[in-house]
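Removed from the display is one protein chain of the complex; every other protein chain stays in position.
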Amino acid sequence: MSDTPVRDAPAQSRASAKKELPEHFRDYKHVWVFIEQERGEVHPVSWELLGAGRKLADKLGVELAGVVLGGPGEATQHAVSEAFRYGADLAYLVEDPILTDYRNEPYSKALTQLVNTHKPEILLLGATTLGRDLAGSVATTLLTGLTADCTELAVDADGSLAATRPTFGGSLLCTIYTLNYRPQMATVRPRQMPMPARQEDRTGRIVSFKAELDEESIVTKILRFIPDRDSAKSNLAFADVVVAGGLGLQSAENFQLVKGLASVLGAEFGGSRPLVQKGWIGSDRQIGQTGKTIRPKLYIAAGISGAIQHRVGVEGADMIVAINTDKNAPIFDFAHVGIVTDAIRLLPALTEAFRRRLSPHGRDRLAG
Amino acid sequence: MIDEKFDAIVIGAGMAGNAAAHTMASRGLKVLQLERGEYPGSKNVQGGILYAEMLEKIIPNFREEAPLERHLVEQRFWMMTDRSHTALQYRSDDFNEEKPNRYTIIRSQFDRWFSRETQAQGAIVISETTVTQLVSDAYGKVIGVATDRRGGTIFADVVVIAEGVNGLLGTRAGLRDTPKAEHVALAVKEMHFLPREVIEARFNLRGDEGVVIEAAGTISKGMTGMGFVYTNKESISVGMGCLVSDFAGGSETPYGLLEAFKNHPSIKPLLEGSEVKEYAAHLIPEGGYNTIPELFGDGWVVVGDAAQLNNAIHREGSNLAMTSGRLAAEAIFQVKSRREPMTKQNLALYKKLLDDSFVMKDLKKYKDMPALLHTQAKNYFLSYPTLVSNAMENFLRVDGTPKIEKEKASLRAFIRERSWTGLFGDAVRFARAWR
Partner (left out) sequence: MKILVCIKQVPDSAQIRVHPVTNTIMRQGVPTIINPYDLFSLEEALRLRDKFGGEVTVLTMGPPMASDSLRKALAIGADRAILLTDRSFAGSDTLATTYALAQAVRKIQEVYGPQDIIFAGKQTIDGDTAQVGPGVAKRLDILQLTYVSKIESCEPVAREIIVERRAEGGVQVLKTKLPCLITMLEGSNEIRRGTIDDSLRAARAEIVTWSAKDAGIADLTKCGLKGSPTIVKKVFAPTPRSERAAFIEPGKTASESADGIIGAIFARKSSLEEDMAKLASGS
C-alpha cells in the first residue's frame, strides 16, 4: 500500500489515439465517486455524481462505489449511508482522525493508496475547491489523466470514458479520453448533473480501508476555521427561481431592476461574467462557465446575449425566459420563451405584473 | 525622475506615431514611444485602406511580412437614395500589379506588426501608458512628458505628438483648441465574417483582389456623411459616419444609421449570411486645411490626426498620417545631425517638408470642401441623390412614355428643385472648392 504509482505510465505515440490498455491496467474495474464531506455536511455535488456514475456503471456492467474519507464519527457514517441511498452499490470507507478536516497531504495520500489497492477504472470528483485541490495531486501521483469541469460523461462502445467539456473559453466543446491510463479521472461542477432520486431504504456493502497516515509527518496544520457570515452567502446554485442581467442593461444602476424583480419573486439574482469584470456584481453571483451553474425551475435572463460560456451555466433550467433587443441573440436558440424588447423598460413592468399576479389577493381574483 | 534622457518621445502608436518612431529609430536616434492602449492598434479604427506608396518610403519591403488583406482592383462610388443607388465604378486589371497600390488592412493586426518593426529598429515601445501632460522648462520649451505611471517625468529633446483625433494632450497644453463638433465626424463600423469563397463570388474577385464601395446620399438623412464597404480576406467592413455636430443637432444615432445602411436593398445582399465579428467607433477629423493647428513649437511637433491632417474628400488619412510622421522624423533627424537644439525655429523644417509634399498641397486644394458640404448638406445628400435616382429610373423604365417627354420631365425636376441659378451656382461652387 504505497502512494507511488504502480508502474511507470507507458509512452504514447502520436498515432495511438487508439485504446491499447497496458496489461497492468486491465483489472481496473468499477466506477468510483469521491463523496466530499466537510464539517459534518456532504457537498450535494457528490450525489449528483452518483447519479452520473450510476449511468456509467450500468453501461459498463460494473459496480458504483462511493469513496468516503473522514474522521471517525456520525458524520462520516451518515455520508456512507446516504451514498447508498443515492445509488452506490458499495462504499469504501477510510476513517482516521487525521482525516477529520480536509488537508491536501493526508487526503491525497489516503486516496492514492486506496486507488492503488482497489483499482477503479473511473474516479469522479466534484469540481469544488476541495475537489480540485485533491484531484490534481492524486492524478499527478498516479500519473494518469484528469479531465476537469466536464459537462457530460458517457461511455464509448469500447468501454472508454468520454468526458466532454467546454474549450477555448467556452466557444466550443471537446470530448477527451484517457485511453491507456487508469483510473480515468474527471471532475464535474456542482449542478451540472441532475440530482438523482434518493431511495430511503437502499443500502450496500462497506469496504473499510486503513490508510498509512502519520500525523507527525504531515506538515500542514489547521489552525482554525472561519465560517462565512450567512447574510453574505448567495444560494444561487440551488435557487428555484433566478433572475439575471447582462451587458444589455447598460449600467450598474439599471442592474438594480434585476434585484428588484428578484426581490418581489423571492428569487436569487445573478449576472453574466462581464458584469463581474465591471464591478456591478460580486464574483459569487456570476452565472456561467466560470461562475455558478444553476438549475432553477425558472430562469429570467435580461439583456444577456447567451454566449456559450453563459449557456453551459443555465442549460439545466426547466424554463428559460429571455429578454433581449437583438432578435438574433444566441440566447433565443436555447431559451424556451423569448421577447425582443428593451429589458430596461420591461423589468419594472414585469416586477409589478408579477407582484400583482403572485400576491394572495391577485390569485384569488384570478381564481374567482 | 528617471535617469536617462531620450532623443525623442513619440506619443501614440498609430500610423503617424509608428511612422515617426520607425524613421527616427532607423536613423539611430534613441526613441521612446508611449501608447495608451493595451497594445499598438487596440485604440485605432479605420475602414481601412493602406496606401502602399507612403509605407514603402518607410519600410520598402513591407509586402513580405505586413498583414495585408486584399489589394484593391475596383472602386465603386455610390450615390444612394433609400431604395436605389447610382454608381460610378472603376475596375482595372492594371491594379493587379506586382506591387499593388492600395490594400485593405485590419488595424489591430497591422499596427501591431508596424510596432514590432519599429521596435526591431531599436525604439522602445511601452503600452498601457497614458501621457498625462507635457512638461516644459521655465522658458516654455517642452522638455519631456509625465505619464499615469509612477516614475515622474521622462525627458527628451523633442516630443512628437501623435495622439490622434481627440487631441486632449495638445488641448490641455494650450497648443490647440478643442476640435469643433462640425470639424469632426463620428463613424461606426462592423466587421462581418463571410467565407472567402462567398466574398469572392459576391464581389467578383479572384484570389486576393479587393473592392471598395464608398457611398453617400439619403443614407445620412440629410446630414453630412458617408458609408463604406471594404472587402477583407474573410470579412467585410461596413460602416457609416456623419459630422458630430449633425448628430448632436438631430435624433439620428450612428448605429441607427448603420443599421439602415446595412438593410439598404443594395447593401443587404452583400452581407447576407455573415456573422458580425466586431463593433468599433471612432472620430475622424473632417475640417481639413482651415482647422490645422500650430504644427510645431519649442521642443514639440504634431503629426497625424492630432494635427487634423486628414483628406476627408478622398477618405485619405492614414497616408497623410504616415507621411507627416515620417517628415517630422526626417526634420528632427536633420536638426539633430547639425547638433542643434529642437527650437521652434529649427523645427519649422517639418512644416516646410510638409508644405512641399502632397499632404499640404492636397489639403489646400480641398480646403473649402468641408464647409461647402456642410452648408449644402441637404442638396448634396438629399436633393441631388434623389434627383439623379429619379432621372435614372425614368431613363431606364420602359413604360411607353416617349423619350423626349421623359427627358423633359427629368430636367423639369432638377429645375424645380434647384432652379437654373441654383444648379449653376452649385456647379460653380463645387468646381471652385474642388480646385
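Side notes on the structure shown:
Per-chain residue numbering starts at 1, and chain names A and B are given in the order in which the chains are listed.
Criterion: contacts are C-beta pairs under 8 Å (C-beta built on N, C-alpha and C of every residue); 3 or more make two chains touch, one makes a residue touch a chain.
Everything quoted here is computed from the prediction, not taken from an experiment.
Only one residue in the set B:147, B:291 or B:323 touches the chain that does not appear here, and it is B:147.
Considering the full assembly, B:275 is the residue among B:259, B:275, B:340 or B:407 that touches the omitted chain.
Remark: the residues of chain A touching the chain excluded from display are 9, 11-14, 17, 38-39, 43, 101-105, 108, 128-130, 132-133, 135-137, 139-141, 143-149, 162, 165-181, 219-228, 233, 240-241, 264-267, 283, 289-290, 297-298, 308, 311, 318-322, 327, 331-341, 345-346, 348-350, 352-355, 357-360, 363. Chain B residues in contact with the hidden partner, per the touch definition given at the top, are 2, 4, 32, 38-39, 42, 106, 108-109, 124-126, 128-129, 147-152, 154, 193, 195, 275, 277.
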